[in-house]
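Only one protein chain is missing from this complex, and each of the others stays in its spot.
Chain naming follows the written order as A, B and C, and within any one chain the residues start at number 1.
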Amino acid sequence: MDFASDNASGASPEVMQALMVANSGFASAYGADPWSLEAQARLSALFERPCAVFLVATGTASNALALAALTPPWGAVFAHCDAHVMGDECGAPEFFTAGAKLVGVSGDRGKIAPDALRETLAAFPIGLVKQVQASALSLSQATESGTLYTLDEIAVLTQIAHEARLQVHMDGARFANSISTLGCSPADMTWRAGVDVLSLGASKNGTIACEAVVFFNPQQAQDFAFRRKRGGHNLSKGRFLAAQMNAWLTDGHWLDLAARANAHAQTLARGLSLVEGVRLPWPVQVNEVFAILPKRIDVALKAAGVRYYDWPARRLAPTFALKPDESFVRLIASFSTPDEDVARVIEIAQTA
Amino acid sequence: MDFASDNASGASPEVMQALMVANSGFASAYGADPWSLEAQARLSALFERPCAVFLVATGTASNALALAALTPPWGAVFAHCDAHVMGDECGAPEFFTAGAKLVGVSGDRGKIAPDALRETLAAFPIGLVKQVQASALSLSQATESGTLYTLDEIAVLTQIAHEARLQVHMDGARFANSISTLGCSPADMTWRAGVDVLSLGASKNGTIACEAVVFFNPQQAQDFAFRRKRGGHNLSKGRFLAAQMNAWLTDGHWLDLAARANAHAQTLARGLSLVEGVRLPWPVQVNEVFAILPKRIDVALKAAGVRYYDWPARRLAPTFALKPDESFVRLIASFSTPDEDVARVIEIAQTA
Amino acid sequence: MDFASDNASGASPEVMQALMVANSGFASAYGADPWSLEAQARLSALFERPCAVFLVATGTASNALALAALTPPWGAVFAHCDAHVMGDECGAPEFFTAGAKLVGVSGDRGKIAPDALRETLAAFPIGLVKQVQASALSLSQATESGTLYTLDEIAVLTQIAHEARLQVHMDGARFANSISTLGCSPADMTWRAGVDVLSLGASKNGTIACEAVVFFNPQQAQDFAFRRKRGGHNLSKGRFLAAQMNAWLTDGHWLDLAARANAHAQTLARGLSLVEGVRLPWPVQVNEVFAILPKRIDVALKAAGVRYYDWPARRLAPTFALKPDESFVRLIASFSTPDEDVARVIEIAQTA
Partner (left out) sequence: MDFASDNASGASPEVMQALMVANSGFASAYGADPWSLEAQARLSALFERPCAVFLVATGTASNALALAALTPPWGAVFAHCDAHVMGDECGAPEFFTAGAKLVGVSGDRGKIAPDALRETLAAFPIGLVKQVQASALSLSQATESGTLYTLDEIAVLTQIAHEARLQVHMDGARFANSISTLGCSPADMTWRAGVDVLSLGASKNGTIACEAVVFFNPQQAQDFAFRRKRGGHNLSKGRFLAAQMNAWLTDGHWLDLAARANAHAQTLARGLSLVEGVRLPWPVQVNEVFAILPKRIDVALKAAGVRYYDWPARRLAPTFALKPDESFVRLIASFSTPDEDVARVIEIAQTA
């Protein structure tokens, strides 16, 4: 029973089948192949405008390369204190930007608070040479706390950013899960709400390794091919990246997979929340359940071989402060999580 | 008929099958899975000593990360003037090393000449603060000219390097093709001949995207996991990299594939060399044929839809200087090249 | 009347005289001159042990180069949230470290609180690949709030750091002012209290441009000459840096200058604190006075041509929260500040 990470799951049969089909005959290397062109066209269609699309194999590369396109080395990138780009990529954004500074912005439930963003930006005057220059805002949708910004919330933040001359990046590692929950169009959640560049993740939701950096204004992408190559992220057999993306996008497959994962999380959250002593500090909006568990439940789950991560208690708001006999954990569901695993976790919690 | 690049080929059926098999159930992310452990063990067995192994998806990443482990930012890395790391990776070695200098060393047929290496090194005194410090030698086996160093030649160069306190990297993008030709053991061609770190390529020879950085002295690898992560090259679903490597190494599959590609190149070289006016400037030792063609043949081949690259005439020695009615081209065979394509190229050349 | 910055002052007559004397005859370039050797010897004597000393012309270079010697690019450097290296050097530490992360640690009065350091470090597990690795602690003595750590406080923090395998840097931009106040030996305030590398500043206190990076363990400095050269900080006519340092160190000149500046600040602080409505949020321990002024006084001072900086109110503890009719300002005294300027500021404040 594995609830440790979306990455513990494999790929969907449809995606694997597409890989097999793509493995036929010869194709130009380094992205000059029909699959890659198709991916570009499919994503432009999905986002309802011509996009510049660059496929890479990891989310870290996707985020770090995108940010590097938005900030000079003497720039500051603003992201939520708990964002993945802040603390979970071993400094990849700093590496790819040649040393830009990532500045944490606070906010409840993993979401940047508009006032906090305004206040933080106020400490970075434009043109003051002794300070790094505010350059980009990175929003995670869904957030590292498994929560979602509404479209209006995104629009408010991107407006603050644009007024301060920042560009806006969206870390969409769980983009599909977010769209599935919000039920809006990809365009509405991104460029129509003010997002300039999107890191669109497919690896966590049904592919083996496929991420797209999507520029809604292709002009901003003019140097990106060099950045990607120089970072070692231009796969020689590009068709195998693109074939995954194409299959994933076909007939709403990506949303089917996300809906399944999200539904598992809802079931899990509902079941756990009914267990005495279990507290859910944040709303469950995608495929992640963050739960404060009585330690006896934590022990019972682990004893039963359920895999999941402990989560840092410092991220909890004071109203959810951890008590000595409690554990704070994260359980992640995927499209491939068996129904019975979800049921079993709830059952163990109920009887622990 | 595609002779443009090893990367134009897909993966072998065995490797694809392994991917399908690996796509079952859950596995720990980021390389903490059984497939990755198996790859580590298989490569250690192959090289007859415990190795530290890091899988990545591209050859550029493999080379650049390996070099970064061997040189400080104020170091110099020596490689053949025509080496892939010198001019074909958009400065990735400079990026990953944080600005080390790549210094070209000359030599016929794509191979570094020992005297040229000695002379070049003499211009980099140890400890002279105004100059970058000689830190690493990068050998390509096979070379960018499709030629091979003998084991003795490798040993001579690595000895010069070690005496000057340099560490030695081998760019083994066509490692399998090289071993297939030389018939020696992987250990003999690497650490027993003085190589410290190997970039072992599988992507060009039967996998979809799989390269291994192999440290023969695991102590030198202690920071490598951070470098890889920070570069965005730690794939979240590591099992899919390792599954490729494991299948590739099983039952000599890698050598079978390489032998097929090499044999095609031999057939092609033999056939072309018998055509009036065709000149082969370099011995054909792996799966690449570099040929000086009368322009009429070049035109006829292209008209027939044969894909291949023109190659820079400046790389030819004076005895092979290009005449006005000649083209200099590179044809690459792969394990999947059909016999009839090879035959057809020769036939076109004969009748052009 | 200039209280804007220590850098608004010139150099002492003694230092200028030494420059004139040094400008005689020929001397080896790039630090291989007798003056530079003397500086090395003088500083080793001052610190009562053999030190590796590197002179540079700016405090930013001194700090950033020193930190780069203590952390890999995937490292984290911990400093007080308000430290100069955090926000006043345009990302120089990130540049020289090739992208390390600077992590702010909280604490009252500009001083890192031991518990805050422990808690922050706990969030950076050793060896966790997805996170940057805790590598160095940077302490500012005096702090950016003009306060001082006691020797015991330094020892507590360096012990926490060393136990977590960090090395300790001290930003001693106002080192002389600190020693002057504490009355201890330079050795006691640095290596005997656990400091590994010191950025010793003389520019703010009597020289035109002279800073020393002092390694108490010369072994750690083995690459530093390359770092300095590569950063463009190895002055060609090194004698002119060293001559400043030597004159500054001669016969306690550096402490005389610092004592004068500190005394001015004390006078200023005492005078202002007696004015109705003036509040001093932090103890005045070196040559800086941070004051909350009734706006009428702020206006009067500026109208009289007194130069000083407004300071960010967000740095104030809640008990000193700024009221609408107040300004928060920083006044800095130097060795060359005229007594009458200090008296005049107090007088204006009293009568405003």
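Basically, contacts are C-beta pairs under 8 Å (C-beta built on N, C-alpha and C of every residue); 3 or more make two chains touch, one makes a residue touch a chain.
Only a predicted model underlies this, so the values are computations on that prediction, with no experimental measurement involved.
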Which displayed chains the unshown chain touches: A, B, C
Contact residue for the chain not shown (choose from B:Ala27, B:Val132 or B:Val195): B:Val132
Selected residue (touches chain absent from view) among C:Ala27, C:Val168 or C:Ala269: C:Ala27
Full-complex contact with the absent chain, from C:Glu89, C:Asp171 or C:Asp196: C:Glu89
Of A:Trp74, A:Trp191, A:Trp311 or A:Phe328, the one touching the omitted chain in the full complex: A:Trp74
Per the touch definition above, residue among B:Ala123, B:Leu274 or B:Ala321 touching the missing chain: B:Ala123
Footprint left on chain C by the chain that the document does not show: 2, 4-5, 7-11, 16, 19-20, 22-30, 56-62, 64-65, 89-92, 95-96, 203-204, 208-209, 226, 229-237, 239-240, 307, 336
Chain B residues that touch the omitted chain in the full complex: 73-74, 87-91, 94-95, 97-102, 119, 123, 129-132, 312, 314
Missing-chain contacts mapped onto chain A: 30, 72-74, 98, 129-130, 133, 223, 225-227, 229-230, 234
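The working rule: only the chains that are shown with their structure count from here on.
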Most distant chain from chain C by Cα centroid: B
Interface numbering overlap (same over half, different under half) for chain A and chain C: same
Chain B and chain C: spacing of chain centres that average the CA atoms, whole Å: 51
Whole-Å separation of chain centres (CA-atom averages), chain A against chain B: 35
Centre distance in Å when chain A and chain C are each reduced to the mean of their C-alpha atoms: 41
Contacts with 2+ other chains: residues of chain C: 73-74, 98, 129-130
